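For this depiction, one protein chain was excluded, whereas all remaining protein chains were kept in their positions.
Naming follows writing order (A and B), and every chain is counted from residue 1.
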Amino acid sequence: MSGLRLSLRARPPARVDGSALLPEKLQGQTLDAIRRIALPGWNEFHEVGELFEVSGEATDRLQIDQLDGSFDRLGALATAGTLVLRGQAGDLVGEGLRGASIEIEGAAGDYLGCGMRRGRIEVRGNAGHFAGSGRAGELQGMSGGTLLVRGDVGDRAADRMRRGLLLVEGDAGDYLASRMLAGTVVLLGRAAGNAGYLMRRGTVVLDQRPAQMLPTFNANGRQDLLAIQLLLRSLGGEGPRFSRLAARAGGFERWLGDLAASGQGELLVSF
Amino acid sequence: MAESLTVSGVPVENTFAEAFGMRATRIVITADSLRWARAAAVAATGFATSVIACGCEAGIEQELDTSQTPDGRPGVSILIFGMSAKDLQKQVERRVGQCILTCPTTAAFGGIARDAAKEWLAMGGALRYFGDGYQISKLVGGKRYWRLPVMDGEFLCEERTATMKAIGGGNFLILARDRASAVAATERAVEAMTPLWNVILPFPGGVVRSGSKVGSRYRALIASTNDAYCPTLVGLVKTALPAGVNAVLEIVIDGLDVPSIALAMREGIRAACEGGEDAGVFGITAGNYGGKLGPHHFRLHEVLA
Partner (left out) sequence: MLTRIAGGRVIDPANGVNDVIRDLYVRDGVIVDAPRDGERIDRTIDAAGMIVMAGAIDLHTHIGGGKVNIARALLPEFDRLDPMPAHGVCEPCTGGAAPSTLATGYRYAAMGYTACFEPAMLPVNARQAHMEMGDTPIVDKGAYALLGNDDFFLQLLASGAEQREIDDYVAWTLHATQAAGIKVVNAGGISAFKFNARSLDVDGEHPHYRVTPRQVLGALTRAIDGLGVPHPLHVHGSNLGVPGNADSTLATIDAAEGRRIHLTHLQFHSYGTEGDRKFSSAAQRIAEKVNASPNVSVDVGQILFGQTVTCSGDSMMQHRNARHARPAKWVVMDIECDAGCGVVPFRYRDRDFVNALQWAIGLELFLLVRDPWRVFLTTDHPNGGPFWSYPHLIKLLMDRSFRNEVLSRLHPEAATSSTLASLEREYSLYEIAIMTRAAPARILGLADRGHLGPGAAADIVVYEPHSDPEVQFTAPRYVFKDGTVVAERGEIKAVTAGSIHVVKPEFDRGIERKLDDWFRRHHTQSLASFKISDEEVCVCGRAPKLVTHACTHRG
């Protein structure tokens, strides 16, 4: 496999900010220079060489193996290249992503892809809470790009989402798409409580009836909308489960809200 | 260069069609059935024969089957030509707004490839306000669409459509024995040109009878009837009509590029000349203004080579 490869030796003593480990920043550097990069931890710095076995060649592809969840902000603000994360990827992976591709062969912690603007993140396993949302204080969550989770997402996925695409093959926790401003969420599994809570605009496609429908959404009847067909058809490349959804005919049960926030968002529920 | 050229025995004058640089956009109209896509397309390209008085020149380019449209429904692609992106913006807004938005089941998509795009025109982006706040914007596959609530559901309209450099005014004239032979020849030509991409024939049925010359004895008019080709003026003016020619019809072609117009002219001329002089077609020529006004010259002999 080409590219640079970092393999974690042992669990660091405390959480470490891994945002310096970007393919675009490391590209072209010598392995020794990379080993000397200091990553900020909880009140102390750790050199890459202490933490990781470093091998390969620094190209636009970086793979980090044996992750144990103690590295946060991996791939944050990345603009180019490919970052492959194997194991447990920690919190804030791909925060504010601006264009690169992040593949997580494992699971991700909380705030996956929060505030991302462009690019693509794909997680083979589960993601924690606040996937595709924004950090505290931000007025918007993710505002572009594609965030694909093959497993489940936790609570508050797509909170305050502004644009972009969140695709989830598994289940979602409470408050999916809460305070959503716009954008698109497609959930193949089941949403727990309060999906669409206070959403203003945006589209949430639910392939299964959610555990509970908020009383502040009004039924809009069964609708077969061209825009939704177009949308689902565009997901064909994301795997067979998405193509199946696109192929099903007859439209969706459509709910509009959240009227508690004067919202005009749409929840589209398979029937 | 050969001094004389005939097609099916019909002499083709060694002259050229003089054409102009324009801007064009392609819009793909889809609908639940071809019937409604066509209805919208006909309306949207109506009253668009000449840029001077109509604001644009437009026509149906092709009918599209379900594999050829962005949404998998039957459709029609239309081309709209204008003198500038600004002019086109006005026309696109009006024509999509009045003729496609209004037509049952339709949707409108931009039809120019991104890499050919010169300027962008607001399409859904301009019409969205019709939604009165209930419009929805949706980004699918990198393109932004607007969804406007209408009485049969939603009108889906791509936010923008691109313009590209284009050419207007490719043409040829059919000199015929009589009106019936001229009409028959143009019908053959139009039929042969209909399957071609990247071109439209903006005049009614693809044909124009009122060829014009620059200038007029009336000061207010910048163009007037092309008296040299009018059979009823033979004997009164310096005519361009060979003996025996009693009717002339012209086919005007707007296209997205030079090869497409040249191809259309060749196919059209060949079809028109089918049957030769026996079919009453006595000659083929082309309209120009001496070559000083338009940058594109389609020499008939080269086009047919």
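Just so it is clear, a contact is a pair of C-beta atoms (placed from the backbone, for glycine too) under 8 Å apart; a residue touches a chain by one contact, two chains touch by 3 or more.
Because the structure is predicted, anything quoted here is derived from the model rather than measured.
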Since one chain is left out of the picture, which of the remaining chains does it touch in the full complex? A
Which residue of A:R11, A:R36, A:R135 or A:R209 touches the chain not shown here: A:R135
Touch list for chain A against the chain that is not drawn: 40, 43, 135-139
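Going forward, only the chains that are shown with their structure count from here on.
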Rounded to the nearest Å, the gap between Cα centres of chain A and chain B is 48
Touch list for chain A against partner chain B, complex: 163-165, 182-184, 201, 203, 223, 225-227, 229-231, 233-234, 264, 266
Touching chain A in the complex: which residues of chain B? 70-72, 107, 134, 136-141, 145, 147, 153-154, 156
